[in-house]
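Here the complex is missing a single protein chain, while all its other protein chains stay put.
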Amino acid sequence: MITGQGITRTFPGRGSMLRREPVRALRGVDFTIPDHGAVSFIGESGCGKTTLGRILCGFEEFDGGDLIIDGQSMKALSAKDRAPYFRRIQMIHQDPYSALNPTRTIRQILSDPLELRARQTGAATGWVSDRRAELLGLVGLDPDYVLPRYPHMLSGGMRQRVVIARALTVDPQVLVADEAVSMIDVSLRLGILQLLQDLRSKLGVSLLFITHDVATARYLGADGELYVIYRGSVVEQGGTDTIIQHPAHPYTQCLLSAIPVLRGIEQPGKDRLIPLAPLDERSQPPGCLFAPRCPQAAEDCTAAVPELALSGDAVQGSVTHKHACLHPQTRSVVATATA
Amino acid sequence: MSVTASLPPEQLQQALSRSRARSASRWRILVRTPGRVIALAVVIIFTLMALVGPYLYPKNLPINASDIYAPPSLAHPLGTDFAGTDILALIVTGARYVLLAAFIAAVVTLVIGTAAGLGAGYYPRSFGRPIMRVTDFVLAIPGFPLLMVLSTIWSFGSPLQMGLVLGITGWGGIARAVRAQTLSLRERGFVEAARGLGLPGRRVIGTEILPNVAPYVSMNLMIQLTGFIYTEVGLFFLGIVKYSSSNWGVMLNNAVFQADALTNPRSLSYLLSPLICILAITISLVTLANVGDEIFNPRLRRI
Partner (left out) sequence: MAARTEPETQTGTDSGIAAVRVRDLTVAFRTPEGDLPAVSHVNLDLFRGQITGLVGESGSGKSTLALSLLNAIPSPGQVIEGSVELGNGGNVLALRGRALRKVRGTDIGYVFQASQNSLNPLKRVGKQLLDVGRSHGERDSRELIRRARDLLDDMGLDATRVLSSYQHELSGGMRQRVGIVFALLLNANVLILDEPTTALDMLSQAQVLEIVRKVHATRHLTTLIISHDISVIGDLCDRMAVMYAGRVVEEGPTASVLATPRHPYTRALLTAMPRITGDIAEARALPGRPPDLSSIPREGCVFQPRCALATPGCLETEPPDTIEDDHRFACFVTAAETR
């Protein structure tokens, strides 16, 4: 189990030497990834969700707060001691092409971590090739076809499966899929999503799914949890289905309104919010960060940053629905199937 | 509005590479075009010349005072020089110094430059700064003038000496370029993944980063070889480095300043022979420079 407590991350800004404004990518984020769980982080590009994913894998430092992996605080450990913990969390990158070394065959790519493992555990000869074939089978690839090839000879979907197989070579507890299907054709996305769901039920790995496409978050399996992130803060969190059907925060409502509606089989939600002007990353509004773009912003919204609090909805099983809006309005924004 | 032609779509590329995947081999890359075959042949011939040439002739080449500046004939296919020595013999025995020194210099720059670049690029915070300071210093050293100065106290009798000096003063460029590439490769998905999987640093550098900088390094190597050849030949030609036995550069010097080859048609062969050899080897090396890119980058293989 992984818990983030008040994770903060600020990047030194770009710009001239005189006017370098730091970018606050994450402003105190709390989250939990339970064992065998499925958690999604949703938000626009630049909201900090990718940074959070990278912090979880150990590719990025965090400036404030703490990350607790299996009961061990990461803040308390040196970089070297943290490595074995971060190894339990593996990243599936967005671009399957740049995630594979173009100069090596799939056989070599998968053998590298397996051989390391074999040496460490003193495995028998032949373990590496057996495990290799086993993992490729798990991700739905034919070893004879895939192993001798270079990455550029495989389709995007196949490459992504190889990336997943590689991540599985170290028996991870958590797979972080950072926009893992965004660069794959829509028709092939379901295959990868179902694969991830399969791995969750077969191997018990937890999934952290980072995406801007809320619809894909539904396909990770039952009892998934959703965190909506806006400019480095969580503005709403709860069960995936709860949030999709009863979004409380106006930003969530905008995100859900933006989902395209299929003519002939779906009808748009009647309170769909108009798409907004582009996000201005440089603005630093006092109080609620969303207020400048919010359709229902009131006086007290600019006074102080609203806390993330329990919404009116009751607790649902192990998941609670929280949001950070002082004046939530119920809106029916999500498309519904035409009867 | 202009729409420029671009690479064939990914699908086409996959289709082509799948149908050719079976026959990809490094040998085929070398002989893919007629130009490369010729270049390869030239390089092989000169390499053989450098290796065995001096063994084919006696240590002191025969002189024949009655046959100086003879035009090409059956006995002397390229003519003779100011002492009646066969020019062909001079060419064959003179290849060794020039090519060996250039080769040693290239190996030295390759090893030091690549190692420095990889180290500085992969560990920018710990090794990066000190290595780059040294690199900048080396880059600032003017190679050619330094050799001129050194030649007043050193006679550069062996190609090893020349090669080492050229190499030690010449690795700055490769180091810089490799460092830049390593820095950017470091952020690529597959390198991050390798680190995340627990592969040790040395391993990551060797299997993930090095093969991806190899195309650049191999091309650079070929070009540097030509640069070194020119530097040496230049030093000998200008008479800055005096050398007792003959080599191509010395031949050029003799041809122009002693035999007056620029005005005297009889000694033209003495001038042209080494010149053509130098041109041939440099053009061949440049032609083969592209081969490195294809060998190390599977995506570009069109066989």
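We call the chains A and B, going by the order they appear; numbering starts again at 1 in every chain.
The working rule: a residue touches a chain if its C-beta (ideal position, glycine included) is under 8 Å from a C-beta of that chain, and two chains touch if they have at least 3 such contacts.
As the structure is a computational prediction, the values presented were derived from the model and not from experiment.
Engineer: Taking the full complex into account, find the residue in A:Val23, A:Leu77, A:Leu138 or A:Ala215 that is in contact with the omitted chain.
Structural biologist: Touching the chain that is not displayed is residue A:Ala215.
Engineer: Using the definition of touch stated at the top, determine which of A:Ser201, A:Ser283 or A:Thr336 touches the missing chain.
Structural biologist: Of all options in A:Ser201, A:Ser283 or A:Thr336, contact with the hidden chain holds for A:Thr336.
Engineer: If I consider the whole complex, including the chain that's not displayed, which of A:Cys254, A:Leu289, A:Leu308 or A:Cys325 touches that chain?
Structural biologist: Checking the options A:Cys254, A:Leu289, A:Leu308 or A:Cys325, the one contacting the hidden chain is A:Cys254.
Engineer: Given that one chain is not shown, which residue among A:Asp30, A:Glu115 or A:Glu266 touches it?
Structural biologist: The one listed residue touching the chain not shown is A:Glu266.
Engineer: Out of A:Glu21, A:Asp35 or A:Asp185, which touches the unshown chain?
Structural biologist: Looking across A:Glu21, A:Asp35 or A:Asp185, the contact with the absent chain belongs to A:Asp185.
Engineer: Which chain A residues touch the hidden chain?
Structural biologist: That gives, for chain A, the contact residues 44-45, 155-158, 182, 185-191, 193-194, 212-216, 218-219, 244, 254-266, 274-278, 334-338.
Following the convention adopted for this analysis, only the chains that are shown with their structure count from here on.
Engineer: Starting from the mean Cα coordinates of chain A and chain B, work out the distance between those two points in Å.
Structural biologist: Centre separation, chain A to chain B: 50 Å.
Engineer: Applying the document's contact rule, which stretches of chain A touch chain B when the two form their complex?
Structural biologist: On the chain A side, the touching residues are 57-59, 83-84, 86-87, 90-91, 93, 95, 98-104, 108-109, 112-113, 116, 148-150, 152-155, 163, 166-167, 169-170.
Engineer: Which residues of chain B touch chain A in their complex?
Structural biologist: Where chain B meets chain A, its residues are 13-14, 17-18, 21, 188-190, 192-199, 203, 207-208, 211-212, 214, 296-299.
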